[in-house]
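Only one protein chain is missing from this complex, and each of the others stays in its spot.
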Amino acid sequence: MGSIFGQVFRIATWGESHGGGVGVVIEGCPPRLPLTEADIQPALDRRRPGQSDIVTPRKESDTCRILSGVTNGLTTGTPISILVPNEDQRSEAYSEMETMYRPSHADYTYEAKYGIRAVAGGGRASARETIGRVAAGAVAAKILAALYPSLEIVAFVSAIQDLEAEVDPLTVTAAEVEASPTRCPVPAVAEAMIARIKAVRSEGDSIGGVIGCVVRGGPAGLGDPVFDKLDADLAKAMLSLPATKGFEIGSGFAGTRLRGSEHNDAFEMRDGRVATATNRSGGVQGGISNGEPIVFRVAFKPTATIARAQQTVTSGGEAAELKARGRHDACVLPRAVPMVEAMTALVLCDHALRQRAQGAVGQ
Amino acid sequence: MGSIFGQVFRIATWGESHGGGVGVVIEGCPPRLPLTEADIQPALDRRRPGQSDIVTPRKESDTCRILSGVTNGLTTGTPISILVPNEDQRSEAYSEMETMYRPSHADYTYEAKYGIRAVAGGGRASARETIGRVAAGAVAAKILAALYPSLEIVAFVSAIQDLEAEVDPLTVTAAEVEASPTRCPVPAVAEAMIARIKAVRSEGDSIGGVIGCVVRGGPAGLGDPVFDKLDADLAKAMLSLPATKGFEIGSGFAGTRLRGSEHNDAFEMRDGRVATATNRSGGVQGGISNGEPIVFRVAFKPTATIARAQQTVTSGGEAAELKARGRHDACVLPRAVPMVEAMTALVLCDHALRQRAQGAVGQ
Amino acid sequence: MGSIFGQVFRIATWGESHGGGVGVVIEGCPPRLPLTEADIQPALDRRRPGQSDIVTPRKESDTCRILSGVTNGLTTGTPISILVPNEDQRSEAYSEMETMYRPSHADYTYEAKYGIRAVAGGGRASARETIGRVAAGAVAAKILAALYPSLEIVAFVSAIQDLEAEVDPLTVTAAEVEASPTRCPVPAVAEAMIARIKAVRSEGDSIGGVIGCVVRGGPAGLGDPVFDKLDADLAKAMLSLPATKGFEIGSGFAGTRLRGSEHNDAFEMRDGRVATATNRSGGVQGGISNGEPIVFRVAFKPTATIARAQQTVTSGGEAAELKARGRHDACVLPRAVPMVEAMTALVLCDHALRQRAQGAVGQ
Partner (left out) sequence: MGSIFGQVFRIATWGESHGGGVGVVIEGCPPRLPLTEADIQPALDRRRPGQSDIVTPRKESDTCRILSGVTNGLTTGTPISILVPNEDQRSEAYSEMETMYRPSHADYTYEAKYGIRAVAGGGRASARETIGRVAAGAVAAKILAALYPSLEIVAFVSAIQDLEAEVDPLTVTAAEVEASPTRCPVPAVAEAMIARIKAVRSEGDSIGGVIGCVVRGGPAGLGDPVFDKLDADLAKAMLSLPATKGFEIGSGFAGTRLRGSEHNDAFEMRDGRVATATNRSGGVQGGISNGEPIVFRVAFKPTATIARAQQTVTSGGEAAELKARGRHDACVLPRAVPMVEAMTALVLCDHALRQRAQGAVGQ
């Protein structure tokens, strides 16, 4: 269980880093949406290995193929199956992992749960699993664009370790983000991040950071009361990404220091609509979007796989020392930006279609 | 939509602060579990208004009644319906809210979504809605106790504004938490918190803080890969609680500053089982519990309802000044502790039953 | 599990014949729908015991109360909780059933499944459980009326044992159905049915029959391909009713005798829309409604509870003779007509809202 996401716009992802490939089945896509592989590939290219000299040099083109659900370039309303075959599999790099649990990886927990694990490449816990999400996110983004032409989702690297970029969520653009291989939109900080990543990598170590994300131009009214609050679903979506350890929206943890009189967002009329003077709510109130920018942050821990020697145990319960081989990211954040955007699009698209389902009748 | 939670152990909550009551229907409860109202009422009593002089003085006994699913004191396996009638409703206190949107409340967003809202008491966005969760959480806790006798869930107030308590998640006890009406287990800090809450209340203002939670003695293997990771489901559960703005597990946001070599939890053998020397993972790796304590923190913003004058607009789009009447919490955290525990129990129970469903066959 | 029905318009029913009552929580109801108990009670009155001299004489008013989800007579979009308290419970009538399994009842299977059962009144297997469905069905019917003003659902008793009524699904009216306590719209056959029911009852025996149902004036396009076909969901809905043993749509089992050239429904234009010259499809093609009347039939077995002595075994495995006491229907069909209509409305309403969710975007 656990590989299906969404209630009305639903996706089922499958696949491991080693095997026939990875992919996704998308259910509930509206019909007559123009869709080809060219709508999906750019998002996959932003996620794939080898895209720059600060990410893993693995050679995978991650070329997607739509197998169903589209006729003559238009969606038919039936399930869209997208496949990305696996390439460049080097199982031998994983031989010692067969018996040792890599620290802070999912090796031990998968075995505790299932009594078995796909050793090569980390199986389903591989970051390669996110290909299906990113592909489906691209479809969700197309639906959102059709529903809300002014809506835009921009994620960006806002910190790597202590290197923090001051980013204004009201103005940051995708072009600024894509200007650096770090996907940090502040050039000076981005430069420092590149240097840091390279230095840490040369030491066989890894680092983490924070990704910020903003949704601008979206409607008020998305999100459902109680359990399926928009921020609750975003929190789940983000914490479902590999290596994430935290989520905060609007004022987040820092807001816990303020008083209500300092924290509340006063309502005002702006451009003829109800708006808020400040946005400590982060665009969501009572779990429902209020039309202000949705602003949240996601914490990513340092990559678990490092080249340094680490203490661990074998599946037989013997102490052991592990030194990972293989080609890994010293910092996953640049490649995680499109993942954050994809999960955001999936949550918004599901709630947008749910909102249409439950709209008032007969009026 | 949005009022059903869980996949196998599922609950449906209903009810507003004004109306016939609030309640929950619990689906998927195993049969033959001893269950009476006495198993549920203590959790509700820890949640209810009027329990101490630092929470809202509203008089509500929140007495629960089991309407179905139990025969001769044992669950039958069929839906358990629990009802808590409403008392002490003062609709008149809400008259001016009929036309004004309370800042940082859900008034505007509910209206944007539904074109209507239950004005009195905030409708479904009222904290009263959490009664159903807390009642269901008590049932979930009983199931967990039967499955894992050593499992315990302890939540506690770890900070109110800048007043931070150093709490050791390995040792903190429920008795320490309940020793203070603040539910902060460090007496000196708890005293300061009481003073702060009273001072802020006297100024017609409100404050927020952080609740910590630990699950000790639980099994390895709970949580599903990819979307329904245990930490993802906990994040959703916590962000679905009123007034929450953030969630972090293990090292959380602070962990983004560390290097992999500093952050990774080395495996070791302890008491004959695989354990970790440190616990920056917070008890979850790859979305699945590893048997170490599950440790997470939840950010609560200051209560939105304050007695001070605030700028807002009316539903007609006119600027207005609002000064809330009614009896509200200046700080929700003491009453939110049982809510955090309840949501934790619900997530763990659902995953525990799911794990039984998908266990290996024929071996 | 098993007490939640629907995907977008979802209901959760609860309650046994003995206990605090029975009820339903309705999720996903569109907002601003006028709704009071008066919209629901008539359907419950058509279902309740004691409504005529051919049904069980138990005295239950089955008075419903809306506990949540409605403000000032309008739905708010949040869960609607409906409660019907239990009355007239005579547990003593069930004393001997405590140890004996009633033949063709659910006594043994509940115990095989759960290791426990609510003896009094049959617990969750009691026909009283259907109150929640009928109440929710009345809400679904209101939504359908708002969406499709010309849509009407008419169910009717078409046969009791060999007493068959020739009913034209194109013209049969609710008034004709309600004209007889049998709910058979053909007066002469209805008279014979009354005599048969009374005769069988006086012999301590029971009888079954067939209920027909037609949906006229509905739209084309409801139902989803593959698993959630409209006829598949109707089949499930009907077979989920107590005492049902079969379902057929359109030509049904009789149609298996025809050739394709005899069976196919030729398309033609009628009143400016695509129509079919015949309707052997029963209004559904490829699992999706085609705008023609949806016509189906449901088989009900004779009531399991009879006053005659029957061979059975005790829970201890001893042979025993059981002679039921209590006040039971000799024929459930008159009271099952509103149940069939309710389940039909629930299926159609769910699919209608789903269809809105997945409608084309940006066009």
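Going in written order, the chains are labelled A, B and C, and every chain counts its residues from 1.
The definition used in the following text is that a residue touches a chain if its C-beta (ideal position, glycine included) is under 8 Å from a C-beta of that chain, and two chains touch if they have at least 3 such contacts.
No experiment lies behind these values; they were computed from the predicted model shown.
Engineer: Among C:Cys29, C:Ile288 or C:Cys349, which one is in touch with the chain left out?
Structural biologist: C:Ile288
Engineer: Out of B:Val8, B:Val22, B:Ile40 or B:Ala304, which residue would touch the omitted chain in the full complex?
Structural biologist: B:Val8
Engineer: For the chain left off this view, which of A:Arg10, A:Arg259, A:Arg280 or A:His328 is in contact with it?
Structural biologist: Spelled out, the listed residue whose C-beta touches the missing chain is A:Arg10.
Engineer: What does the interface between chain C and the hidden chain look like in terms of residue numbers?
Structural biologist: Residue positions of chain C that touch the missing chain: 1-5, 7, 13, 101, 103-106, 108-110, 112-115, 124-125, 129, 159, 161-162, 200, 205-210, 220-229, 231-240, 242, 244-253, 255-269, 274, 276-277, 280-282, 284-291, 297, 299-306, 308, 310-313, 317, 319, 354-355, 357-358, 360.
Engineer: Going by the touch rule given at the top, which residues of chain A touch the chain that is not shown?
Structural biologist: 1-4, 8, 10, 12-16, 19-23, 25, 27-28, 31-32, 65-71, 74-81, 83, 110, 113-120, 123-124
Engineer: Across the whole complex, list the residues on chain B that are touched by the chain not included here.
Structural biologist: Residues touching the hidden chain, for chain B, are 7-8, 28-33, 77-78, 143, 145-147, 225, 353-354, 356-363.
Here is the rule we go by: only the chains that are shown with their structure count from here on.
Engineer: Determine the centre-to-centre distance between chain B and chain C, using the mean Cα coordinates as centres, and give it in whole Å.
Structural biologist: The separation of the two C-alpha centroids amounts to 39 Å.
Engineer: From the mean C-alpha coordinate of chain A to that of chain B, what's the distance rounded to whole Å?
Structural biologist: That gives a centre separation of 26 Å.
Engineer: So what's the Cα centroid distance for chain A and chain C, whole Å?
Structural biologist: 45
Engineer: So which bits of chain C are touching at least two other chains?
Structural biologist: If we look for residues of chain C contacting two or more partner chains, we find 8, 28, 31-32, 77-78.
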